[in-house]
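Take this structure, written in structure tokens, and hold onto it; I'll ask about it next.
Every protein chain except one is present and positioned as in the full complex.
Up next, subunit A:
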Amino acid sequence: MTSSAMPPVSPVPEPQAAVDAAPGTGPVGTLLTERPPVPATTGPMIAIDGVSKWYGDFQVLTNCTTSVTKGEVVVVCGPSGSGKSTLIKCVNALEPFQKGQITVDGTKIADKKTNLPKLRSRVGMVFQHFELFPHLSITDNLSLAQRKVLGRSRDEAEAKGLALLERVGLKAHAHKFPGQLSGGQQQRVAIARALAMNPIVMLFDEPTSALDPEMVGEVLDVMVELAREGMTMMVVTHELGFAREVADTVVYMDQGGIVEAGTPAEVLGGPREARTRSFLSAVIG
């Protein structure tokens, strides 16, 4: 991890970082510059390099640089308006950016020649407001893109969707419509819909922010399980408990820039930056 706003750090990972790591999740808490050299073919799954974005004259992202390696769970947190949602939407080009480059599995997304629909089909995305398609049954929500984008047969797509529904505990609701499910159930369907595309990485944009408090847990459980299985994840969230439990790296953003990044212990336990400290004390209370 490097960030324009960060001071240089020691090239040796601290032992503490390794202790915090969940087993089997690869190198953890190391900064991009100090990560042991990896073969070129296994470069970062997502590399965000000096990304800046403006809405007219207003700069929403300032020289953001970070990366997500295969199997890594990166949690992006920060106050509202800090640009974290905008940044994650830049990763699959839902939002354009004017400067810098983002590479997903070796493909430059700002390259005009990149087939964006094809790239996006391999990047799962979960939205704050679920965004299930209200006119389609849960089964059809899960199979639409499988059939139209991946070219799977209806039977194959529905079987895959049903298997994933079972995984998120909603198999009995397959015939229902989104409006008949609770928020938490809808979000679990949305996660299953993204997983049905066999994504190489999952992006979560505040997946629990629109939920009633009693439904946050069921969604986080699914995400924790996903992380434990080794899914590469980039998660924008205020759920610091989730960050502590499963994140390999926590990135703190403020005013469109990345302020600091490190292991949960580093960033949440003993933040270097005053801005991070004041945010944490406000969130934790």
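By definition in this document, contacts are C-beta pairs under 8 Å (C-beta built on N, C-alpha and C of every residue); 3 or more make two chains touch, one makes a residue touch a chain; residues count from 1.
Keep in mind that, in the parts below, contacts and distances are computed from a predicted model.
Only one chain is not pictured, and the protein name UniProt records for it, out of "Nitrogen regulatory protein P-II", "Glutamate ABC transporter permease", "Oligopeptide transport ATP-binding protein OppF" or "NADH-quinone oxidoreductase subunit N", is "Glutamate ABC transporter permease".
Checked against the full complex, the one of A:C77, A:M197 or A:V222 touching the unshown chain is A:M197.
Here one chain is not drawn; of A:N92, A:Q187 or A:T208, the residue touching it is A:N92.
Looking at A:C64, A:C77 or A:A145, the residue that reaches the missing chain in the full complex is A:A145. The chain omitted from view is touched by exactly one of A:K176, A:H238 or A:R272, namely A:K176.
Taking the whole complex into account, subunit A touches the unshown chain at residues 89, 92, 94, 117-123, 125, 127-129, 131-135, 144-145, 148-150, 176-181, 193-194, 197.
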